[in-house]
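The complex appears here without one of its protein chains, the remainder shown in place.
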Amino acid sequence: MEREVVEAVARLRRTVADLHRELTRYELVIWTAGNVSARVPGADLMVIKPSGVSYDELEPEAMVVTDLHGTLVDGELAPSSDTAAHAYVYRHMPEIGGVVHTHSPYATAWAARGEPIPCVLTMIADEFGGEIPVGPFALIGDDSIGRGIVETLRGSRSPAVLMRNHGPFTVGRDARAAVKAAVMLEDVARTVHFAHQLGRPDAIDPDAVDRLYARYQNAYGQ
Amino acid sequence: MEREVVEAVARLRRTVADLHRELTRYELVIWTAGNVSARVPGADLMVIKPSGVSYDELEPEAMVVTDLHGTLVDGELAPSSDTAAHAYVYRHMPEIGGVVHTHSPYATAWAARGEPIPCVLTMIADEFGGEIPVGPFALIGDDSIGRGIVETLRGSRSPAVLMRNHGPFTVGRDARAAVKAAVMLEDVARTVHFAHQLGRPDAIDPDAVDRLYARYQNAYGQ
Amino acid sequence: MEREVVEAVARLRRTVADLHRELTRYELVIWTAGNVSARVPGADLMVIKPSGVSYDELEPEAMVVTDLHGTLVDGELAPSSDTAAHAYVYRHMPEIGGVVHTHSPYATAWAARGEPIPCVLTMIADEFGGEIPVGPFALIGDDSIGRGIVETLRGSRSPAVLMRNHGPFTVGRDARAAVKAAVMLEDVARTVHFAHQLGRPDAIDPDAVDRLYARYQNAYGQ
Partner (left out) sequence: MEREVVEAVARLRRTVADLHRELTRYELVIWTAGNVSARVPGADLMVIKPSGVSYDELEPEAMVVTDLHGTLVDGELAPSSDTAAHAYVYRHMPEIGGVVHTHSPYATAWAARGEPIPCVLTMIADEFGGEIPVGPFALIGDDSIGRGIVETLRGSRSPAVLMRNHGPFTVGRDARAAVKAAVMLEDVARTVHFAHQLGRPDAIDPDAVDRLYARYQNAYGQ
């Protein structure tokens, strides 16, 4: 590896390790489930969580580096069992720098029913730009999950897809943005679940959705 | 700024920073969403959270000071994207010294359905003096949200308003009282949600509501 | 006060202060709501939480001592606004040494509907000996709440009563037992709520309830 790639890998090992703590902080994962990855800028590489390792033990050194077909390049542990799906996303969505997978309970409940989350909250318009779509049922073991993610996200502004009977995947320009989308997804999945338990909220008008999305994507933050 | 205003600003930077911890303690906010502000006594100024900054980084120095039209007066960061709504409340409700905005999930579910929370608990009578009202759907970017808050609160004893498809705003004589209202709002929004899932509780008699409200507002605490 | 009463008061100030931490640990209370008290053995006195004080500030010295009519005997703060209800219980139930009041959300949802919690779990049979009863709607300010608690508990083996439109009170031979009942109440209120959301569980046969109750009350623990 070139020196700047080596430095980027070292930096991203720490970033990816730290971001896993957001998954436990917001209770998006249990035990060893769930994973965050980051694309290594300037290289066909990614940094990802190892398979089946406790969240208490996710130090930067435990992270693993693979190429964009999921083959181990650096690290002592086997990569996440979801590595193929992450790799597929990086190969087919060059604008994406981070991928997150969880089984967060409210988002997964929508995924189990195969029901998109309707755009009934300003927060959904802001972050997801419309309803949050459902992806196909796909078995682990080949490119089916990755292909399902990419095909669903291409038809939407949403950085989140609800994979049927499975759980959510989120993407972002970097790993932090993908984690943010995972956190916001569970939050809106929960609030709309609550709203639907006692009625049906009105959808936000599509023009208002467009205005909210444009503003939030461009004007929010520092 | 006069010396006493400078001192008040310094004190309120700490108060407002600290009060944001109550929002995370009670899980009223995620990521960087939500905000607390305080009016500066004796000046047309407010202290408010910066936009898009993590709750782990909300030290007093990070808070920003604006005038009551939301223009930055002091601080290194851009103010909250909800600053215009806070400022409108301070301009039009001189008795109000603190404003809080969250997307707390149960309150936001009532807001999504546009359904007021009925006064079926003594705690609602105590703190809110009756049902908790719904405000209009309003887009961010001008005075619509602030106007919706003020017009709704003027018709009610409640320090909380459920802004439709958006989430709650609460007010108080100071920032701590507004945060207390936000915490109690989510608690009663949740309990009444649970109650409604399996039936419909009886409303408390209006005379009893008045007696509970009068006692709690005057006799509770030290 | 005699020396042994002084010592008992000192010990109970610490016990009662510490037990309040169980209320926050199990999320039975928010802000300053909820309270624990203990009868002082050998004296017509009780130790209780002060009114409107934050759970972060509940040190032993902050606890207050009143007689069994709620009149302050020792302490610098005003006693809990629920003192009259605690005092009524101690005056009329000599076997009771501890009282707890919370607005824990699932128990309060049953209370809001005025619906007893049916005995459909072995844990309910163990601790409550049958269904958990509902007490009347009663206003704060005189003996109405205390009388409602005592009259309801006298007709039941349950150490918990769901005061209508208000919330639960629990009792025990000492303050720790009353806190344990409050924790177990919220747990079973929640589980039966979940069970009822998707159907109706069978009640446990009354003979089995009696056997479970007898065993748990006599054989459990050290």
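Note that the chains take the letters A, B and C in the order they are written out, and that residue 1 is the start of every chain.
Just so we're on the same page, a contact is a pair of C-beta atoms (placed from the backbone, for glycine too) under 8 Å apart; a residue touches a chain by one contact, two chains touch by 3 or more.
This one's a predicted model, so the numbers in the text were calculated from it and none came from an experiment.
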Neighbouring displayed chains - absent chain, whole complex: A, C
Touching the absent chain when the full complex is considered, from A:Ser37, A:Thr108 or A:Thr170: A:Thr108
Options C:Ile48, C:Val100, C:Ile132 or C:Val192, residue touching the unrepresented chain: C:Val192
Contact with the hidden chain (one of A:Leu77, A:Met93, A:Ala177 or A:Ala203): A:Leu77
Hidden partner chain, residues of subunit A it touches: 30-33, 50-53, 77-78, 81, 103, 105-106, 108-110, 112-115, 137, 139-141, 165-167, 193, 196-197
Interface with the undisplayed chain - residues on subunit C: 26, 120-123, 180, 183-184, 187, 190-192, 194-195, 197-202, 204, 208, 211-212, 215, 219-222
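Keep this in mind: only the chains that are shown with their structure count from here on.
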Remotest chain, subunit C as reference, centres from CA atoms: A
Same or different contact residues where subunit B meets its copy subunit A, judged by the half mark: different
Inter-centroid spacing, subunit C versus subunit A (mean Cα positions, whole Å): 45
Cα-centroid distance, subunit A relative to subunit B, in whole angstrom: 32
